[in-house]
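For this depiction, one protein chain was excluded, whereas all remaining protein chains were kept in their positions.
Chain naming follows the written order as A and B, and within any one chain the residues start at number 1.
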Amino acid sequence: MRAGWSYVGRRALFALITVFIAISLNFVLFRLAPGDRTSALRCQGCTQEFKQQLRADFGLDKSKPEQYVIYLNQTLHGDFGRSFVTEQPVTSELWQPIKNTLPMILLGTIISIMLGVTTGVIAAWRRNTLADKGTVWGGILFYSLPTQWLALMLILYLAGPLNLPTSDIADPYLAYNNAGAWAEFVDRLKHMILPAATIGLVLFGEYTLIVRSSMLEALGEDYILTARAKGLSDWEIITKHALRNSMLPIVTLVFLSLGFIFGGTILIESVFNYPGIGLQIYESVGNRDYPMLQGAFLLLTVVIILMNFLADLLYFKLDPRVTE
Amino acid sequence: MSVVDAPMTPLDEVRKSPSRLRSLLSFLRKHPQAAIGFVILMLFVFVAIFGPYFAPYGEREQVGPIFGTPSSAHPLGLDDGGIDILSLLIYGARVTLIVGFAGAVVAMLVGGSIGIISGYFGGKIDNALMRTTDYFLVLPDLVLMIVVASIWGRSLRNIIIIIGLIYWTYMARLIRAQVKVVRERAYVKRAQALGATHTRIIFRHVIPQIAPLLLAQTVLMVALAIFLETAISFLGLGDPSVASWGKMIETAFSRSAISYGAWWAIAPPGIAVALVIMAFNMVGTAAEDSLNPRLRVSHLARRHFRLRPLPDKEPPK
Partner (left out) sequence: MTPVLVIEGLHVWFELPNHKELHAVKGISFELEPGERLGLVGESGCGKTTAILAMMGLLPPTASAAGKIILDGDDILAGGDTTMRPHRWKDISMVFQGAMNAFDPVKTIGSQIQEPIVKAKLAEGKAARLRTAELLELVGISGSRQDRYPHEFSGGMRQRAAIAMALACDPKVLLADEPTTALDVMVQAQILKLLVQLTDDLGLAMIMVTHDLPLVSQVCTRAAVMYAGEIAEIGTTHDLYHKPLHPYTRMLFSATPDLLAEQTVRSIPGAPPRLDQPLVGCPFQPRCDSALTVCASEAAPLRTGPDGHRAYCHLKDTA
């Protein structure tokens, strides 16, 4: 047993502080905006009654520090205010989109990790061969494609031939016709595959390049030579030593790219009209629905902070040197 | 355990070579990948500077039908307003590159200075600055950008500042790590012992040492900045008054180019963005690779050592 609980504790504390700072930053960002949040420009089409309610909700007639305390209190109780558009609580409005987005992101990330790790490892192992050069060029290519553009290209050139839907999350007629759980599942998957493939391909470029270079770095270490001297096969050296060591930077990268993935979902979901958190943000931007935007931003930030905390725990598990 | 001594790093080359231009040329010669990227970049920079002089049509000039197909007069076809896409592409190069470079330079200045201060002085300043970057690193950048852009308003200047403010953290961390290494080198210690001021040491000794890394990172950052510009424009938060590649993709999408089957309205700006980003990445990664001597040796290779016959003229032993 390693004396590492202080490490875990410290990372947890860090995560908590970060959440607090994110919450505060959220307050500052949105209150920095010019004008009252109920002013005509920022709450177009709001009824006079709704505006009154907003003022009361946010305590807009009070001083900034008082508003901050009210805001903190509300946020900690999971109250992010009400949407300007639907006039419903933000929390309940965000719940369904995030449930729609998560499986899509997960599928995309799995695609990218599998593709990226396989090609990156092969490229590093067969350094300077055709396979390596192909991987590097492919990686650079996919890394360079604008996400939204790649999504559009997939719609233009893949959706037709593969007969895949390019909009929405499910076919409403299936549920109407009682097509059964399996048919609905397949339909969901069909709606998910192109958005997920977009995420997968965009991340693949970055992952394969990083996996390759961290593998190369590991393969240059002395313990690899020792392993070779001990008569281990290439496969054993890669799986037992090199990959295990190069996992450390890869784990960091995967978790760090979460912010990028969430950003990417905004682009991807707006192209595919996929009713997830990204599309919600996209529409909130168009509608100037600040409470929704604020809630979504905070939610995503907190999710990322939590995932980073998970990454720290994973790191602790992977690297015995991490104790302080 | 290294069998052959590690070859010189470009850092040494820059230090040794009499002129920067010559070291650039020798770097490009050694890395064909970087050379190709460099040529592509120069091409786009040329278009960005002189484009308006040779663009066939104006950027707001309707010259044919909506989504007109590519023809000899309009090799890339027309967009939803009947505007020549090739001309738009040429005009857009300027804005896209300006945003990319300016965003990266802001990130470099902010991140570079913080990295240098943090790495050079260490201690409490270092701790505070690095904790700050920790917080910034977890923020979802595009989301933050959308929030800021929708609050601050849509302008080129805002986009540049936002890009810089989002990406300074990456720069700061990398530079800090490098400065920490440089700070421990003998001549910096000697300069300190001789009573040189911090400013003098930083400008005379530290910055010249980290300059190649700073440059390589800035190049990579330009690619990121262009990426973000297209994204922010795509979300309708770009500067409404100017043409950029990101905005071209956005208008093509929002005006249903896909339903029209007008691939020529979507493909060219995306390819242009991809080419530029690729070029920056090619130059940047080559520079980064050659700055990292650890990637030079690999103890595991597909090929093994070869056997050869004994030399004809056997030496006396």
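By definition in this document, a contact is a pair of C-beta atoms (placed from the backbone, for glycine too) under 8 Å apart; a residue touches a chain by one contact, two chains touch by 3 or more.
Only a predicted model underlies this, so the values are computations on that prediction, with no experimental measurement involved.
Considering the full assembly, A:241 is the residue among A:82, A:191 or A:241 that touches the omitted chain.
Within the whole complex, the absent chain has one touching residue among A:66, A:168 or A:222, and that is A:222. Touching the missing chain, out of B:65, B:123 or B:311, is residue B:311.
For chain B, the residues in touch with the chain missing from this view are 1, 3-5, 7, 297, 299, 301-311, 314-317.
One chain is missing from the display, and on chain A it is touched by residues 221-223, 225-232, 236, 240-241, 244-245, 318-321.
Keep this in mind: only the chains that are shown with their structure count from here on.
Residue ranges on chain A touching chain B, taken from their complex, read 14, 18, 21-22, 25, 29-30, 32-33, 124-127, 129, 140-141, 143-150, 152-153, 155-156, 209, 213, 216-217, 219-222, 224-225, 228, 234, 237-238, 242, 256, 258-260, 262-264, 266-267, 270-271, 281-282, 285-286, 288, 293-294, 296-297, 300-301, 304-305, 308.
By the touch criterion stated above, chain B contacts chain A in their complex at residues 1, 134-135, 137-148, 150-152, 223, 227, 230-231, 234-237, 246, 249, 252-253, 258, 263, 266-267, 269-270, 273-275, 277-278, 281-282, 285, 289, 292, 294-302.
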